[in-house]
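Accompanying notes for the structure given below.
And then chain A:
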Amino acid sequence: MDLHTYSVVAMAIPLLGAAAILAFGRWPNLREGATLLTAAALLAVVSCGIAPLVLVDGFWTGAWEAPAFELIHMVPDLALSFKIEPLGLVYALVASSLWLMNSVYAIGYMRGNKEEHQTRFYLCFAVAMFSVMGIAFASNMFTLFVFYEVLTLSTFPLVSHKGTPHAVRSASTYLGILVFTSVCLLLVGVIATAVVTGGAENGYAGLDFTRGGVFLNYLNEGGDVAKGIVGLLFILYIYGIGKAALMPSHRWLPAAMVAPTPVSAFLHAVAVVKAGVFSVLKITVYIFGTGTLAAISGTDWLIYMAGFTIVVASFIAMFQDNLKRRLAYSTISQLSYIIMAAGLATLGGAVAPIAIMAGGMHIIAHAFGKITLFFAAGSIYTAAHKTDVSQLDGIGRRMPWTMAAFAIASLSMIGVPPTAGFLSKWYLLSGALTSADGGGTLSTVQWYAVVVIFLSTVLNAGYFLPIVHRAFFRPLSADAEAHPHGEAPKPIVLALCCTAVGTVALFFCSDLAVALVEQLQAGFPSSLVNGGF
Partner candidate 1 sequence: MIDSIPALMVVLPLMAGVITVFTGKGDKPWAWATAITGIVFAMSIALLAEVTAHGPVTYNFGNWPSQYGIAYTIDAMNGFVLFVVSLIAAVTTYYSRLSVKDEIPNDRLHIFYALWLLTICGLLGITITGDTFNVYVLLEISSLTLYALIAMGYRRDRRALTASLRYVILGSVGASFLLLGIGYLMMITGTLNMVDMHDRLQVLIHNDEYSRTIMVAYAFLLVGLSLKLALFPLHMWLPNAYTYAPSAVTGLVAATATKVAVYMTIRFLFGIFGRDFSFGAVESSDVLLTCAGLGVLYTGIQAARQNNVKSVLAWSSLGQIGYIVIGFSLNNENGLTGSVVHILNHALIKGGMFLALGCVAYRLGGTRLTHLKGLGRKMPWTMAAFTAGGLGLIGFPLTGGFIGKWYIGLGALDAGNWLILVVIMLGSLLAVIYVFRVVYAIYFGEAEPDSVHATEAPASMVVCTWILIGMSLVCGLWSEWSVDLAANAAKAMLAGFGGAH
Partner candidate 2 sequence: MDCTDPKTMKKMKWIFGILTIIFAILSLFISEKIAEHGHFFFTCCCPVDGAMGVEAECREVAIDGQWYFATVYSLLACCVLVVVSTKVFGPIFKREDTYYND
């Protein structure tokens, strides 16, 4: 099968799964079976079908030149078409493998907490996965935008699942911010890109993701565009992608914490926020091109803003007593690592490829770590009905597996070896410490990035490790003594142990992950603008 055709297969699977879930709605076991089967099939297709093809050295770069798989052509510049490239593969792999875990976990959680509307729940999950695959394999900005919106809409019922007024209000905040940013900023950016770069009607790439970047090619082919416009568009894109949760558009994430834990895990680790940062990386590389952004030299603000977000979100996290809120702010902070990587890539030169690798690696590392943390939070909620950090005294003795997994994931968040977080921190520091001109001197903004990483390490330790300490080193509270409980249901423990082991395994068996992110570096030699400006 043609490489790009796989992308449609990968999208069709969750859609078929959704149909099956709907059909089996009355028979919970069949329905959950359909979910698991779909997730497994998707993982199989992505990891065994697509990944090997991409990882064959040089294959994908050839395939990249081949025309994308065009599902629907609407009008010039607007087409639903798909193409497989390494960055998308990273995202698709992360999402599909964690979806399987999440499904196992969700079954345990939903049954353990006797939640209602489970068919709708699994259905929306499958539809959301469909859109995730669409985002991952989109070959143009329009397709990405479409599936980005589908993802927002399909996760709304998940966030508002409980149906309480509070849940609905929070879900409305979630929807409101995401839709506002995407419509009022991102879409404006997309339209402007089509107009500014001439678009398909004038023979330019228009909105198609292009090696080196749409703008770069446009400029190098003699196109003309003001630096200020490119800078403005970059701002529109970055803030338009609200899912990346760059401050100050982060508020939806804590609001969405009202959702059941599998959904939180899905939002924070598997799909939604990753869709955001993935899109940021993708537009940086394929729409603008690191060379273009380096040439306009007005993108330092992104690094400053990302650093600000990292530090401030961590500070706020430190003062959250609700465990899931703390994790939510942690996510905001960690996402900005990836945005910062994208920002560093805009410094151009030797920094760009390694910074992009850092972004790709952190997508993987953060996904595994954060899903474990959320699984643990949900496990605690299911077994002990506790939601606050201050209630967790001594809980590690009763739920050793859960809390051990939590501890491992915390270390990964901090970036301590031997966990996946170390790898991405390594790459990120490489990006920050590689000088753009190759001369060994660091600019102010790079120093800033390095210092932010230092601070973030300390702050991460500051809000994660006290939880671990509480769980293992404090005596059980009198209240807890009175309400004995054990570990959470087996599917939950199984899922969170798997992801925790995955966090460590990613460190020891980093072959696949590193090979993948290296494809980014190999495939996108940083090129510079040689005209235009």
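If you want to know what made the cut, all candidates are chains of the complex that A comes from, given by their letters.
Just so we're on the same page, contacts are C-beta pairs under 8 Å (C-beta built on N, C-alpha and C of every residue); 3 or more make two chains touch, one makes a residue touch a chain; residues count from 1.
These numbers come from a predicted model, not from an experiment.
A.B. asks: Please state which of the candidates 1 or 2 is in contact with chain A in this complex.
C.D. replies: So the candidate in touch with chain A would be 1.
A.B. asks: Show me the residue ranges of chain A that touch candidate 1 in the complex, using the header's touch definition.
C.D. replies: Against candidate 1, the touching part of chain A is residues 72-75, 78, 80, 142, 145-146, 149, 157, 160, 163, 168, 175, 179-180, 183-184, 187-188, 191-192, 194-196.
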